[in-house]
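Removed from the display is one protein chain of the complex; every other protein chain stays in position.
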C-alpha cells in the first residue's frame, strides 16, 4: 500500500510517500503502531490524535481495514483558505 | 422651502420638485395636510404612513419644525441594492 | 470609498486598487447585486434606477461608519450604479476588507442589510409593454 505524508510530517519521515508491506498491516491501528516504531518522532503526534488519516482520499474517523491497493494519507490539520 | 419627490410620487405630483411658501408650513405635519389637499391621490399614502420624509437629507422619524431654507424629500420605501 | 455612478465597474480592478496598499488584509468579502431576468412573476428586460444624489453619500457614509464601529474593518468599498441597466448588469458592489474572514463576512452582510433599507435608490422595472416601480422586498 502507498502511504503519503504532507506538510511537516515529511520532515519526520524524510520522504513524501513510501510503499509498505501490506501483509502485516491489516488495519489503520496496525499502521499507527508500525509508524510509531519506524518514526519515533511521529509517536507523540499519533498518540495525541492530532493527525488526520485518509484512505483513498476519504477522511477517516475510526479504525478501519486497509488493503493492498489503498492509498493512505497522513497529515496535520489543514490550513488552506 | 424646496420639496423633492422621487419614484412614483412624481407621477402624482407631475413634477420632481417644487418650492412651497414656508409661511404657513411650520412643521412636517402642516406640510402633510397641505399636500393631501393639493394632491388628493397622495392622501392615502400619507395617511397609511408608508412614505419616507427627509429634511436636508436626513431621515425623519417624527414630526419636526421646518424652515425656509430646508430641502424636504418625500419618497416611497427604497429599493436599491 | 463610496462611488455613485452610471458606468459599469470592474470588480478585480476596484478591489485591487484598495487591497494592493493594505498588506495586513487577509480577507475580502464582497457582494454583487445584478439585474435579474424575472421578478414578481414578470419577465424583466431592464430597470431604471433613480437616486437621490445629495442624500445617498450621507446615508452610505453613516452605514460604513456604523459597520466600522461594529466590526474590525480595515476598509470598505461601495459602488452603486443608477440610470438604465439591462438584465445581467451589475447594480451594486460592497467589498469589506478585514484581517480575518468572519469580520469581513459580518460587515458585508450588515452593510447590505442597511443599504437595502436606507440608501435612497428606487427601481423601476421595464417589461415588454409597460413598466412598474418596485416596493422593496428586501
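Quick notes
Here the chain labels run A, B and C in written order, and each chain numbers its own residues starting at 1.
Methods note: a residue touches a chain if its C-beta (ideal position, glycine included) is under 8 Å from a C-beta of that chain, and two chains touch if they have at least 3 such contacts.
Note that the coordinates shown come from a computational prediction; the quantities given were computed from them, not determined experimentally.
Considering the whole complex, the hidden chain is in touch with A, C.
Touching the missing chain, out of C:6, C:42, C:70 or C:101, is residue C:101.
Residue positions on subunit A in contact with the hidden chain: 4, 6-8, 54, 57-59, 71, 73, 75-81, in rising order. Counting over the whole complex, subunit C has residues 10-13, 15, 19-20, 23-38, 87-88, 99, 101, 104-105, 108-109, 112, 116 touching the chain that is not drawn.
Simple rule for what comes next: only the chains that are shown with their structure count from here on.
Number of steps on the shortest path from subunit B to subunit C, with steps defined by chain touch: 1.
Inter-chain spacing, taken between the CA centroids of subunit B and subunit C, is 26 Å.
The distance from the centre of subunit A to the centre of subunit B, each centre being the mean of the chain's C-alpha atoms, comes to 72 Å.
Rounded to whole angstrom, the centroid-to-centroid distance between subunit A and subunit C, based on C-alpha atoms, equals 48 Å.
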